[in-house]
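Below you'll find the structure I mean.
Note that one protein chain of the assembly has been removed; the remaining protein chains are unaltered in position.
This part shows subunit A:
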Amino acid sequence: MNLHEYQGKEILASFGVRIQRGIVAQTAAEAVAAAKRLTEETGTGWHVIKAQVHAGGRGKGGGVKLAKNLKEVEEIADAIIGMNLVTPQTSKEGKKVHQVLVAEDVYYPGDSETSEFYMSVLLNRSTGRNMIMYSTEGGMDIEEVAEKTPHLIFNEEIDPATGLLPFQARQIAFNLGLSGQAFKEMVKFVSSLYKAYESSDSSLFEINPVLKTSDDKIMAVDAKVTIDDNALYRHKDYEEMRDVREEDPIEVEARAAGLNFVNLDGNVGCMVNGAGLAMATMDLIKMAGGEPANFLDVGGTADAQRVETAFRIILKDPNVKAILVNIFGGIVRGDRVAQGIVDAYRSMGDAINVPIIVRLQGTNAELAKELIDNSGLAVHSAIEFKEAADKVQEVLQ
């Protein structure tokens, strides 16, 4: 589950990580009130208005702006709230901004120069351990840094038996070239950041930039936080942070129905049991000259009700020109699934207005094909995987 910047920062702060402070606002008026309050609490003169959407690169799309007085706060907030923010990580249409974070200005002048670093915490899949990845090159796209100056990216891997050790936190602060007060602050920052990561069951923290202020404080200016979905049962309070406005409405509906669904841009919908077979089916659609319109794993119990829900969700996409059902009957019997499809089709009547290709393999495959063929419905049946692909090609022509 992805979180907004302001939610991620809330979690960080709750574990003692220093953050750039801010208040979230839904309207321009709320933004002005937030700015006033923030000035009272922090003494900040200027404010940064930041669009809250689940996408990176917000600054590049005009979603992050500096306001030097309250009038500017109002104008900028008014312009950003409601806009469709297009960034390198969104679609061409962009993402609608529903709220902004009014944040304190932390780049104030002082005794030393400010500097920006990069830091993330994530799983190293090849070792099965968490690691802290960090760089002196903050505030930039880390993939670009990895490509151009890979020697400026460092890793610190965490032993699960001991957790982050003090020498590792010091190592990070030294590698970032810090000394004195800033060094001490960084050691504390890293320790509390890792504690926050572990305790919140996150699967990704990306703090870019981590800022050293002109008075040698270390703080998180941005926060990208992803919580491990499988661990949400331990964190009911985080579950409440889910913002369904940021998700595809069809995917939200599918999740509520217990279906594993990802919406895509193509013209052939598919319904498959098992994630690997579902991906393979998408690939086959492409080879047959179509483009997959979705990923959908219906799971082990493909009964009439589930099949009908799945059909309805797939058909919400007006680009769908055909649907391929690919079920490998194992424990679930093919003839039962076939009956489910026939029942769902009958119950939906005219709602199904595209050709359906059903490929049932495995337990009782022949019986299943017979059932479909004798149903009198406009359903193409197949048993072999290749046959199904040929039929897709046929109906697309």
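Methods note: contacts are C-beta pairs under 8 Å (C-beta built on N, C-alpha and C of every residue); 3 or more make two chains touch, one makes a residue touch a chain; residues count from 1.
What we mean here is this: contacts and distances are computed from a predicted model.
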Omitted chain, identified by the protein name its UniProt record gives, among "Aspartate carbamoyltransferase", "Heme exporter protein C", "NitT/TauT family transport system ATP-binding protein" or "Succinate--CoA ligase [ADP-forming] subunit alpha": "Succinate--CoA ligase [ADP-forming] subunit alpha"
Using the definition of touch stated at the top, determine which of A:87, A:130 or A:267 touches the missing chain. A:130
Contact partner of the left-out chain, one of A:144, A:239 or A:283: A:283
Considering the complete complex, identify which of A:37, A:71 or A:386 is in touch with the unshown chain. A:386
On subunit A, residues whose C-beta touches the chain left out of the figure: 123, 125-126, 128-130, 143, 159-161, 198, 201, 203, 228-231, 233-234, 260, 262, 264, 266, 272-287, 291-292, 295, 297, 328-331, 361-363, 384-386, 389
